[in-house]
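Inspection log for the structure reproduced underneath, given as structure tokens.
Note that this complex is displayed minus one protein chain, with the remaining chains in position.
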């Protein structure tokens, strides 16, 4: 199953409900933050959470991310790989190995 | 390019830096929220944002989402499609068409 | 120093910069989330953070919260105490003592 198939399913879901009017980039950005916090809520008081709850909320974050990628004509997989190349340069192995410092503190 | 290939690239990146020790589910959940807010920041005072900035931050949210999915052995594409089936039931077309009310207010 | 004095300082700061045009409730809500995530970022990979960084970001969250309270003519102190009464009812001592479960799971 590839990204285009996911996009087609999302598109049909949105079109049938006439919801594209609500899916402005700004509203999608808010929605990603809102769902990310619902995912975080399962780790609010503990460092572990039930798999079912994680799946549910992670799916919501991913869905809004894919809707935003789709809005801009971007492929989520390509986005991740392209950013990974930038991140590799910001975090050279020899400087970042085994520590979690930000690139500007390496 | 499929999800497994993305996972392989992410795994190598993390392994080379010995970063898996930091990528607990809780830390990934925090990271998703943090990056989601950086995406939102580009819409803080306006309903539009530059494509370059959106790409950059959306990639970060997606990357942490994929790392979390990978941690739990989940496929992001499957997660999205499975959740879409649940959401279709919560938002029947005839009740939700053209409005943005939550399912418990339909 | 009371809330009204804080409000007066904030008002002058905003008026001098002609920024009230940007401080719609929606933009303030986004801003609170954005600053909350910057605070969280100091706890991204660790359970402790430097006091200076915490002060800086906590101040930003509080500032936007006060601006929103001011927008609606609300007193932050009263808001907290009123909500505390509701929360007391949702979390009776005998049921919630020593555990972190949500009220609907008590």
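Chains: A, B and C, in written order; residue numbering restarts at 1 for each.
The rule is simple: a residue touches a chain if its C-beta (ideal position, glycine included) is under 8 Å from a C-beta of that chain, and two chains touch if they have at least 3 such contacts.
None of these values were measured; they are calculated from a predicted model.
Contacts of the undisplayed chain with visible chains (whole complex): A, B, C. What subunit B contributes to its contact with the hidden chain is residues 30, 33, 37, 44-46, 100. Listed here are the subunit C residues that touch the chain not shown: 1-3, 5-6, 9-10, 13, 16-19, 21-22, 24-26, 29-30, 32-33, 36-37, 39-40, 42-43, 46-49, 51, 54-56, 58-63, 65-66, 68-69, 72, 74, 76-84, 87-88, 91, 93, 96-98, 100. Although one chain is not shown, part of subunit A still touches it, namely residues 22, 27, 30-31, 33-34, 36-38, 40-41, 43-45.
Just so it is clear, only the chains that are shown with their structure count from here on.
Centre-to-centre spacing of subunit A and subunit B amounts to 2 Å, using the average Cα coordinate of each chain. Centre to centre, using the average C-alpha position, subunit B and subunit C are separated by 26 Å. For subunit A, residues that reach two or more other chains under the stated contact definition are 30, 33, 37, 46, 100.
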